[in-house]
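Every protein chain but one is kept in place in this view of the complex.
And now, subunit A:
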Amino acid sequence: MNLPKIPLGKGVEWIENWLTTYFGPIFDIIHAVIGGMVSGIDAALNFLPAIVLTLLIAALAYWIGKWRMALFAVVGLLLIDNLGLWGPSMQSLALVLTASLLAVVIGVPLGVLCAQSRTFQNIATPILDFMQTMPAFVYLLPAVSFFSLGVVPGVIASIIFAIPPTIRLTNLGIRQVSPELVEAADAFGSTAGQKLFKLQLPIALPTIMAGINQTIMLSLSMVVISSMIGAQGVGAYVYRAVSQAKTGAGFEAGIAIVIIAILLDRLTQKLFKSKPQE
């Protein structure tokens, strides 16, 4: 048995080259937009002194949740500042927020499309499976060749890795709206758009928010991986500590990520859970 190896890798590289050659200007625009977003958010987060932002986030936590969460926010964020990781943490947060925001902006409409069209769903499902199971490192390479090193390919890789839950759960949420309600909306002569905005999206909202929450968590998990291609932030501290075998520094940076993760998770979860009780 000596079959020639199928040149799958070669083919992928050929596509990569072709895209860089012919779509270079588009990648430049995307690069500028995403780069601008990350530095804009980073600047905004650093505009206020750490202590003021800490208190603001604590106030938000209190408004959304309970005093326990506010307390956690104060202690956690003060610890990050104390460890001297405030700046890089905000850089990482900017990356996560940019990636999540774009993932939601792209993912929700795609999820809606999946819910409206069985064909689209059948095409999208295997692609989403692929995107979620392909090791995230692999996205870094084409991202780098399209967008060079830095935070932008990190954002792109994060979006690709983190977007599937938003698409899936938007689709699921809309499909779970009871057929009787959809029938009622039809019986009163709703257009497809009216049905979507007056019925399906509002009812699917909790499910969609669960998807967005997942997306935020997944893009946070990309922080360390992105640092391998030059994305700055607390992820880079972890990566450096690992490569230099500095357990203490690695643990400190790791704790900072954990604190941000818990805050983002609880805040986004509570945000939609408190809504229906109005």
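The rule we apply is simple: a residue touches a chain if its C-beta (ideal position, glycine included) is under 8 Å from a C-beta of that chain, and two chains touch if they have at least 3 such contacts; residues count from 1.
Simple rule for what comes next: contacts and distances are computed from a predicted model.
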{"item": "Protein name as given in UniProt for the chain not displayed, \"L-lactate dehydrogenase complex protein LldG\", \"Cytochrome C oxidase subunit IV\", \"ABC transporter\" or \"Quaternary amine transport ATP-binding protein\"", "value": "\"Quaternary amine transport ATP-binding protein\""}
{"item": "Hidden-chain contact residue, picked from the options A:Thr20, A:Ser117 or A:Gln194", "value": "A:Gln194"}
{"item": "Omitted-chain contact residue, chosen from A:Ile203, A:Met228, A:Val242 or A:Ala261", "value": "A:Ile203"}
{"item": "Touching residues (missing chain, whole complex) on subunit A", "value": "178, 180-181, 183-191, 194, 198-199, 202-203"}
